[in-house]
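With one protein chain held back, the other chains of the complex are shown just where they sit.
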Amino acid sequence: MFYLKVLEITSLYTILVLGVYLMTGLTGLFSLGQGGFVSIGAYTAAIAYLRFGVPFPLALALAVIMGALLGFLVGIPTLRLRRDYFLLVTFGLGEMVRAGLLYLAQLTGGALGMAGMPKKVGLPLILASIVVITFITYSLKRSRFGRDCIAIRDDELAASMMGINVYAHKMKVFIISSAITAYGGALYAFNILFIEPNLFNWLESAKLIIITFVGGLNSIAGVIAASAIYYSFGEFFRFIDVWRDVLLAVVVVLVIIFRPGGLFQGLTLLPSKLKRKGR
Amino acid sequence: MNWNILLQQIVNGISLGGVYALMAVGFGLIFNVLKFSNFSHGGVVTLTAYIGFFLSKYLVANFMVTFLVTAAAGGMAAVVIERLVFRPIRRKGYPISMLIVNSITVAMLVQQFFAVTLGSDYYTYPNFIKETALHLGNLTVSKIYLLMLGISAVVLGALTYVIQKTKIGIAIRAASSDISTPSLMGVNVDFVISVAFFFSGVLGGITGYLLGMTFTVDPFIGSMILKGIIASIIGGMGSILGGVIAGLLLGAAESLLIAEIGAALTPMVIYGSIILLLLVRPQGIAGKITEVKA
Partner (left out) sequence: MKKSVFLLLSLALIMGSVSPVFAGGEVEEVGPIKVGMYADLSAGTAQWGTDAEKGARLRIKEYNKAGGIMGRQIELVIYDCKLSPTEAVKAYTRLATQDKVAGVYGSLISNTALAVSPVAAQTKIPVISRAMDERATTPAFNPDDPENPGPANPYFFLLQPSAFQQAAVIAGYAIDELGMDTFTMLYDKGNAYAEYLAKGFAHYVEKRGKTMLESFEFQSGDVDYKAQLTKIKELRADGLFIPNYVPQNANAVKQARELGVRARFLGNNSWYKPMDEVAGPAADGAYFPNNMTFDDPSTQWFFESYEEEWGEEPRLHSFSGYDDMGFLLEAIERAGSTDPEAVRDAMEATRKFEGIIGTINIDPATHRPVGLPMAVLRFVGDQIETVEFKYLPKNP
């Protein structure tokens, strides 16, 4: 039963990693505010179910819609910014969501969090979700749309000169990614059964990005594997689990320097194709 | 509220802004000159906060000495980070996104390292300054905040001079727009960049020491740097002065907002405004628009 629990938790986080993978792997966007979307998804589903009596499947759908909507609203002003600006703005967004959740204590319980959700989400649903999301990601990657996105990731200026509507592509990807992340948050709420505004901070969001890089920007399987290993690491290597994050950091630095396609390059493009001049 | 309180709040805000300005300068050197967001600066701040603590508690209880040594340690740490983590990426010509990811990773590494090893203890610096408050009439200012503000101003002046007038400064500026220019000038690019990182690290060391002195030292002290980074970005690409001013404004805005609408709503207002600002004026307050190839 314990390993079941581990598998559940690992898979939940893997969904979140996939959300980031979609965004970062396809268009090169870095977001430190994923936590905001996780929380939005979790709270939307929880509040809909607990306070408004909405049936569970509908609550899930609502979470997804909220995520997509928020992604759209946030995307409008921010997707035209430079990468590092976007990174910071999404960080700010995460903080805003957190502050908002704390403030609307009547609705959300504030710092006290929300509990009382029944366990509606089990391993079958989570695994099925991963399969579906992987399929979506994979098809997107392979499609014309996906190839255009990867072009954007590698060199935005060149891509726009080729006639690709950079902004529209980024927006679509961002919306899908936000929806997936919010979905993950909703699943979390009905599996772990306790949520609070501090659930997912910028550090956890950063870890999602880092794990994506370890897995490989071009390899879905690699990313899933990296995520599975990281989030279940503690169970197999208990005695050094305390050092887990330090190890992750070291691994990432090494991977980026020596094997930038990711640990599990497999299907990835070669590093030489990622090279651009200067900056 | 009455004038006295308002004035005190403004004073609170500006002095807090001094802290942010110092962080903006340290971050800004690399950001504005090399055009790269170096998040590992937070890691340097955390590291030097601890170094300063251990030095002053166990070796020499002298402010000046430990302060200078810590600053130097910060400089060296930054150079080491550059050498080990950034240079290989730069050499191989990888996209800038890799640099950013690695810089975040370094910050995380430092934080988690301290969380695992020393995280279970709280450390405070010895009391170098007995009376930390300066009383001007009805107003109270913290001496250390003033010190941070003062150092920012001095450093800003010095940096501006170095960057505008000296050969190494010009080389650093040239390196930011095209990495091959310095070598055309007869200056070694790697050396130029190391120098830039050294200065930024020294500033990080100063920041770490002063922050450690004012607040408790714990692994998360480096997270404060995010405010400084935000200030740099609002201030605008290419202008360290912009970052400093933005830092002051940020501190003032925060204090006044907290006093007026409470700490719960303040982040929403502040971040909301920043997003709006960047939307309307993406180059920040004082920056120039640079062609973004990324």
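Remarks
Chains here go by letter, A and B, matching the order in which they are written, and residues are numbered from 1 within each.
Note that a contact is a pair of C-beta atoms (placed from the backbone, for glycine too) under 8 Å apart; a residue touches a chain by one contact, two chains touch by 3 or more.
Bear in mind the structure is a predicted one, so any value in this text is a computation, not a measurement.
With respect to the full assembly, the chain omitted from this view is in touch with A, B. Across the entire complex, the residue among A:115, A:157 or A:254 in touch with the chain not shown is A:115. Looking at B:61, B:80, B:168 or B:264, the residue that reaches the missing chain in the full complex is B:264. Considering B:3, B:58 or B:122, the position touching the chain not shown turns out to be B:122 (whole complex). Residues of chain B in touch with the missing chain: 1, 5, 8-9, 12-13, 16, 19, 115-116, 119-122, 124, 127, 132-133, 140, 142, 215-216, 218, 220, 223-224, 254-256, 258-259, 262-264, 266-267. Annotation for chain A: contacts to the undisplayed chain at residues 1-7, 9, 98-99, 102, 110-113, 115-116, 138, 192-194, 196-198, 219-222, 224-225, 228, 232, 234-236, 238, 241-242, 264, 266-267.
Convention: only the chains that are shown with their structure count from here on.
A straight line joining the Cα centres of chain A and chain B is 29 Å long. Taken in their complex, chain A has these residues touching chain B: 28, 30, 77-78, 80-85, 87-89, 91-93, 95-96, 98-100, 102-103, 154-157, 202-203, 206-207, 209-210, 213, 242-243, 245-246, 248-250, 252-253, 256-257, 260, 271, 274-279.
Chain B contributes residues 35-37, 84-85, 88-89, 92-98, 100-102, 104-106, 108-109, 111-113, 116, 178-179, 226, 229-230, 233, 264-268, 270-272, 274-276, 278-279, 282, 291-294 to its touches with chain A in the complex.
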